[in-house]
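A selection of the complex's chains, in situ.
By letter and in written order, the chains are A and B; residue numbering begins at 1 in each of them.
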Amino acid sequence: MRHDGRTAQQLRPVTMTPNFIIHPEGSVLIEVGNTKVICNATIETRVPHFIRGTGKGWITAEYSMLPRATTERTSRESSRGKVTGRTMEIQRLIGRALRAVTNLEALGEKTVWVDCDVIQADGGTRTASLTGAFVALALALDKLDQEERFETFPLTQYLAATSVGKVGENLVLDLDFVEDSSADVDMNVIMTSNGEFVELQGTGEEATFTKREMFDLIELAEGGIQQLINLQRDVLGEVAQSIGRQDETNE
Amino acid sequence: MRHDGRTAQQLRPVTMTPNFIIHPEGSVLIEVGNTKVICNATIETRVPHFIRGTGKGWITAEYSMLPRATTERTSRESSRGKVTGRTMEIQRLIGRALRAVTNLEALGEKTVWVDCDVIQADGGTRTASLTGAFVALALALDKLDQEERFETFPLTQYLAATSVGKVGENLVLDLDFVEDSSADVDMNVIMTSNGEFVELQGTGEEATFTKREMFDLIELAEGGIQQLINLQRDVLGEVAQSIGRQDETNE
């Protein structure tokens, strides 16, 4: 039994509120327990210079936390004049993972910006951001699909993420802040709806882990991600059809 | 009749949701029409160097917008590595105005940081931020008052702000984005519950204005601010007593 009454294999309550902000092409508020992230997707009709002229699109992500998303106030990156290494790591990770399930040729010469803004943090902000970012991206692409029908819908798979870790002697799913702070091993896992891996980052926090523990953690993550993808399907509703459409066409 | 059906003297619907974020000492979500701002107040037990040792406290504000708070995505100030002049103007204004209704000696050697983060923008973000910032500040000070009873509650007055402007030939209250974009004159007014002014900023946008227009705009603003302060009283409930307590003691 965990400090908040969950079993080792149990996610915190997850809700996703689509169209949370009115301006973006895709928007969702994702809540994973007390962690709350606004994910907004913006479509821009130009691409970064390094792929200009290739006919391919690009997806990029930015991540930030409100100063009082955290227990103690964190100073703003804009005030400090630079983005921390942690923020850079997270936004590079989110962009890379989203691109792994996107057919960039099908997208065409467009950039999708996905902004993940954590308004309240309680552990797992990067995996919640990723899970929400996928939904915002799907909503934005669906909107574009309605305006100018894609031949092939650019999303090839669902994508979701969760964290697993070793807390004391226990391997647990979806760590909250209290668990995360005392974990010896922390692993973030990103998977697709067909059960493949996009990214796996396991870290011993001044500790090491065995191959056995690694395998068990991965299994825990698989269970959690399956549930998250089911929730994404529910929220996306009809949009889910497009992702399906893509699957059939491509394979 | 205005483009959204309001009369010239009518505010947009205003709601304030206290305790919106769980971590800060004071938190409120203020919605003025489609403009939505999260205002969080943090109390820190130290002060900036320039008042260290004076026994006085300090109040400072930071303001930011999510990239897709706006119709077009705005690039992040943290990514650009510097804060724009507009942001600086707004946060200096909010800090200065809050200090005008705070008895800094009564506060003692503490700093209150008030963070205003616009999650959705539709005109009037700086005045909504200021009106919400006051509520967040009051909540935070009330929490502190409960823990370590102030002799004199530091807030001396209520404080709220609104904008007025000249749109075409009409003088109107509480401009939304559509009106703001086409206004010839724009005025931000900050007032206290006893009807005095804290700040007045009138600007001709590549235009000028007469003394008569200025007086009429100020009158419009007075009416709006009175309503906003009444809403603040309702939201603050018992906290309102403390501000009252202060009033009696001081005068």
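Criterion: a contact is a pair of C-beta atoms (placed from the backbone, for glycine too) under 8 Å apart; a residue touches a chain by one contact, two chains touch by 3 or more.
What you see is a predicted model; the values in this text were computed from it and never measured.
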Beyond the 2 copies placed here, what is the full number of copies in the complex? 6
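Basically, only the chains that are shown with their structure count from here on.
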Note: subunit B sits from subunit A at a C-alpha centroid distance in Å of 34
Could you pull out which subunit A residues touch subunit B in their complex? 21-24, 27, 34, 38, 40, 42, 44, 62, 64, 66-71, 73, 76-79, 81-83, 87, 113, 115, 117, 119-120
